[in-house]
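Have a look at the structure below, then the notes.
What you see is the complex with one protein chain gone and the rest in place.
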Amino acid sequence: ETITIATVNNGDMIRMQGLTDDFTAKNPDIEVEWVTLEENVLRQRVTTDIATKGGQYDVMTIGTYEVPIWGKQGWLVSLNDLPESYDVDDLLPAIRGGLTVDGELYAAPFYGESSMVMYRTDLMEKAGLEMPEAPTWDFIAEAARAMTDKENEVYGICMRGKAGWGENVAFITAMSNSFGARWFDMDWKPQFDQQAWKDTLTFYLDLMKDAGPPGASSNGFNENLALFQTGKCGMWIDATVAASFVTNPEDSEVADKVGFALAPDKGLGKRSNWLWAWSLAIPAGTDNEAAAKKFVEWATSKEYLELVASNEGWANVPPGTRTSLYENPEYKKVPFAEMTLQSINSADPQHPTVDPVPYVGVQFVAIPEFQGLATVIGQQFSAALAGTITADQALRSAQQVATREMTKAGYIK
Amino acid sequence: MGRIILEQVTKSFGDVNVIPPLDLEIEDGEFVVFVGPSGCGKSTLLRLIAGLEDVSSGQISIDGRAATELPPAKRGLAMVFQSYALYPHMSVRKNISFPLKMAGLDQAEQNKRVEAAAKVLNLTDYLDRRPGQLSGGQRQRVAIGRAIVREPAAFLFDEPLSNLDAALRVNMRLEISELHNSLETTMIYVTHDQVEAMTMADKIVVLRAGHIEQVGTPLDLYRNPRNLFVAGFIGSPKMNFIEGAEAAKHNAATIGIRPEHLSISKSEGQWKGTVGVSEHLGSDTFLHVHAKDLTSEPITVRSDGEVDIHHGDTVFLSPQDDKIHRFDKEGLRIS
Amino acid sequence: MGRIILEQVTKSFGDVNVIPPLDLEIEDGEFVVFVGPSGCGKSTLLRLIAGLEDVSSGQISIDGRAATELPPAKRGLAMVFQSYALYPHMSVRKNISFPLKMAGLDQAEQNKRVEAAAKVLNLTDYLDRRPGQLSGGQRQRVAIGRAIVREPAAFLFDEPLSNLDAALRVNMRLEISELHNSLETTMIYVTHDQVEAMTMADKIVVLRAGHIEQVGTPLDLYRNPRNLFVAGFIGSPKMNFIEGAEAAKHNAATIGIRPEHLSISKSEGQWKGTVGVSEHLGSDTFLHVHAKDLTSEPITVRSDGEVDIHHGDTVFLSPQDDKIHRFDKEGLRIS
Amino acid sequence: MATQHSKSAARFMISPAVLLLLGWMLIPLSLTLYFSFLRYNLLMPGTEEWAGFLNYRFFLTDPAFFDAIWNTLLLVGGVLVITIVGGVLLALLLDQPFWGQGIVRILVIAPFFVMPTVSALVWKNMFMNPVNGLFAFLAKAVGLEPFDFLAHAPLSSIILIVAWGWLPFATLILLTALQSLDSEQLEAAEMDGASWLSRFFYIMLPHLSRAITVVILIQTIFLLSVFAEILVTTNGGPGTATTNLTFLVYAQSLLQFDVGAGSAGGVVAIILANIVAIFLMRMIGKNLDA
Partner (left out) sequence: MARAVTPARKATVTVFAWGVGLLIFFPILWTILTSFKTEAEAIASPPSFVGFDWTLENYSTVMERSNYFLHFLNSVVISVGSTLIGLLVAIPAAWSMAFVPGKRTKDVLMWMLSTKMLPPVGVLIPIYLIFRDTGLLDTRTGLVIVLTLINLPIIVWMLYTYFKEIPVDILEAARMDGASLRAEIIYVLTPMAVPGIASTLLLNIILAWNEAFWTLNLTAANAAPLTAFIASYSSPEGLFYAKLSAASTMAIAPILIMGWFSQKQLVRGLTFGAVK
């Protein structure tokens, strides 16, 4: 039996690929084929395949955005029947919640992430400030402006600016949650014309203008990572996985000067951190369901975490999926472990916003139309960041586009 | 072997009627030359015979077999193109043996025939060269070689010498004539060169706009051109034509006299004129004499060697009476 | 205007010495023809004069001005290329006016001159066509037109007629001659055609391997070739050479006699031989006579009109004594 | 050659190519056409229903639509201008005798072998990045403010990246065309008193016109569907500054898997491409006959 696994080309997945031998040793009758792709390409391919029942893959790596949509369509095999030893209850509740539809677990989380603030302890000190564990946006803004030293190419804050639903839209949406904004009201009416959105965007743009790096409108995760690692960012608000990169002395010039804090809030009860989990799911109708399940079980099990730990050290274990990991004394020594857990726990995909919303998802809206819509809106936001349009214009066209699309898709009657 | 008959053959390209109905018989072993002004249909006629074009109507038979519908490969004819059309990627040997290979002959037989042909054509030393490494004359011999190995019913030549320089032309002309003598195969040869036509042909076919104006031996055409067109076309420098009173004296609408049949004198003669341009070739001198009362064109006179006559001299011309050609109003010969 | 002097001019391409030191004077208004075998350096010489190649050493002066270092555009010469080198994307009018435009003449003046040139060359009806839509002869006239509008110090022609068919060549030859008569500009003309050289030149320069073998008027070269090379090169069909005993009789290593200076008879004459190929042109007959005891090559005889002599006949040849050319061991003329 | 035999042979021999392409065109095209009239989202199976011109209405009234057309034209035009002007200049340069001609030629041709995604990533991150990129480094080295290419000149930057990839192709074709120019024509012009510039404008450039049409034709075909470079660098932004038609259709059909809308976009793109094609063919038709 051969199973074909589609994965994203992130470090943890690559590591899993390297450890395949452990799985095949335990299951000698199963052979594993890997298809490793860049995120966008992967998403496009697995979606095409599952929607057309192409049947090319037995295991797919998908995110918290896809699971609810696909689960609802019945495209995924339910994982409720995983054996006792798997210990489903050990999964972090926020993560598990995001992968569950109507009580059925449709995907097993491989690693989970939220977002948090990473900052330069040395620069913070130089600015004469001290980072609280749970900062507010106002503190962040103050600190960023204080840290900025453009002459020496030090920029107080790095945030995502590149257009894209997984790039700037994810970031700004999570941020807007803390400002009390939301995408849609309970009647699916777009809310970009509300003050909360205006506050969010204005705050974001002003801060980036004063304390952000040049070219921010095309910066995504990797661009910011490069900036931070070369010592050009005072603070960086982004995915928790980045923590292991910025503290790795091999790649990072500032490895020993990084501190962590929760994503900021605005005092409205919601923080601006997101929640994402790359998860393994099995398309319904695959010929190799049993083998695929075995694989999913193996890859997301506690034993796998230990396997990675024994091979590569605890710092490289895929984070953010199991409570037991964070209770492990060895893992607790990892500097960012605690903050990651807290961040994840403080996100709630079922109730992401201050006001109620009809959708699931923190930094996204789990409806099929979201990707296209958010791409267009992301372009507006990045245009505003690039300075070609104002915040008002950006929001106005966002509202317009969203209304159009939602009308077309039939949400707005 | 090699008798080719065209009956009522016509050819049009779209609306343009290039060959009106045309009949022609070519006997076995004959060397026939097609001449005519550019665009008169010489090549077209050759290509119709070869089968490279379809006739619009009419019949072609080769050796008594109806050939009208046969594709070129089946007609058993060989053609030498103006450009030689050698296969540039094949050695001379391969070029020559190509038709044999196509006919499915075995290798030994192919070699034998190629060697034989190469010997005849003096190409033995060049068999392994590519056409690009040969001189013009050698290329032409390869083209002929490719044609003769097959022992075709007839050879068709479309202006094969027109690409060569003067010296080579003379040589090749002699070689083709000798080849004809030794093979005794029918040859149809298109040229616009007077000397080639006159020296090589058993029979010349003079064409004008797809029409046959006259068919005959070279000397026959030279001596007895059927009409003004043929008279003017055959012979170089061309025949002088005189109309009007002088022609009427001979009971003709036009009379013609060749430059070589006029004698010139400073003192006396039949027609008076002034010398215009004179061209001294050493061996001959061509004098262009303006005789305004006879004709507006200058009259060309050829005289042997060098003559002591200069631009502007007044001279007298005397035609050889028995060499005067007479033509009626329609331009037909009066005999 | 138009006096061109070459002093000790040499030209090498890399190691190959194409022109050894060469001196030549061309007078104003002269029509000079360069002849010589292929590759002897005719084109090179022309291109040196034009400035399209640099001389390796030596001086060129045009009209008394040193021109050796001048770029082509500044020499005031016009060249007509063998391929005509017309600008394919320009109309005839544009082609002809191009040099005027480059000289910065105003539109009205350009038009006037183009019209005038077109009239001389009979091109008025074709001014708006592209070169691709013209016949060979017309193209050539355009090339000449482009040259004459400028009123250059001299014209350079590199085998301008070699691409044309026989009939056109004759016409164009006459036209160029007339042009020379009317413009009276120096013309340098390269050709490998005997007839052109003989009929057009005021002065012929015979080249061999970059050397000047002889310079003189056409008839001078025809009558008094300085050596065997010139004797064989000038005249068509070429001079017959006889060595050995017969030559010794005339106190020479080699004697030469032109085909037109031999008379043929069936009954009596000086040399005996057998007739090989005979070529009947109507106006002349070329007989190739094998006279084994004299020379291994057949002796060519030209006789006027038609003669009643056939393949295989035994004949006798008599040279005109005063037309025999004598050469010494080195091939130099003995006079 | 025009005998009955050869005509029927010709018809027979051209048919495989024609049939294959006809199939390739008709089958997906008719399916696309059909889908374009459906409300059909891959992610919501079972909801397909006839939608009439809804998809077209939405596609054509998309605020980005006219921007996309405009960007497409700018992109195609910009790249064509750069590659042709650059190609002519390069061809002139490479046609001169100099040492190491062969190697330089390869250096110039090499970008053609680089996959679009790779070249876009390399340009974006290693060159145009305003902080870490080489251009920024150079700017700083001479004391200038680094320029933020992808934010402030996004389309031009993409044009630059794409043009870099296609410049070799144009150079190659133009170089070979230049080499086929009859040197006697240039000499004739020189005798006629033409300066170097005059020779270039009056002789060389007209001679190159056929090659230039060839370049325009082939490149246009490929440039109309430029996509990878945009996806990698700007994702169509900022705003709609770099959204071309292909990207717009991509956003419609592959991001939200709205097959209906994507198909409608595809049909529109095909129609527009063919308008460009007809225009091109007119121009080429004349030049190709020569």
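In order of appearance the chains are A, B, C and D, and numbering begins at 1 in each one.
Basically, contacts are C-beta pairs under 8 Å (C-beta built on N, C-alpha and C of every residue); 3 or more make two chains touch, one makes a residue touch a chain.
Note that the structure is a prediction, hence the values are computed from the model and not measured.
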item	value
Which residue of D:132, D:242 or D:256 touches the chain not shown here	D:132
Option touching the unshown chain, where A:19, A:35, A:82 or A:129 are the choices	A:35
Identified contact with the non-displayed chain, of D:60, D:81 or D:110	D:110
Contacting the left-out chain in the complete assembly, out of D:51, D:90 or D:241	D:90
Chain not shown, touching residues in chain A	4, 6, 8-11, 14, 17-18, 33-39, 41, 44-45, 48-49, 52-57, 220-222, 225-226, 229-230, 239, 241-242, 245, 250-253
For chain B, the residues touching the chain missing from this view	50, 52, 71-74, 77-79, 81-83, 85-90, 98-99, 102-103, 146, 150
Residues in chain D touching the chain absent from view	1-2, 6-7, 9-11, 13-14, 16-18, 20-21, 24-25, 27-29, 31-32, 35, 42, 90, 93-94, 96-119, 121-123, 125-127, 131-132, 134, 137, 141, 164, 167-168, 172-173, 175-177, 179-180, 183, 186-187, 190, 210-211, 214, 217-218, 221, 224-225, 227-228, 232, 245-246, 249-250, 253-254, 259, 262-263, 265-267, 269-270, 273-274, 276-277, 281, 284-285, 288, 290
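Assume only the chains that are shown with their structure count from here on.
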item	value
Between chain A and chain B, centroid-to-centroid distance (C-alpha), Å	90
Gap in Å, rounded to a whole number, between the CA centres of chain D and chain A	36
Residues of chain C whose C-beta touches two or more other chains	none
Of all residues in chain A, the ones touching two or more other chains	none
Contact footprint of chain C on chain B as seen in their complex	38, 162, 165-166, 170, 174, 177-178, 192-195, 198-199, 218-219, 222-223, 234-237, 258-260, 277, 279-284, 286, 302, 304-306
Residue numbers on chain D that touch chain B, as the complex places them	1-5
Complex contacts: residues of chain D adjacent to chain C	182, 184-185, 187-195, 198, 202-203, 206-207, 209
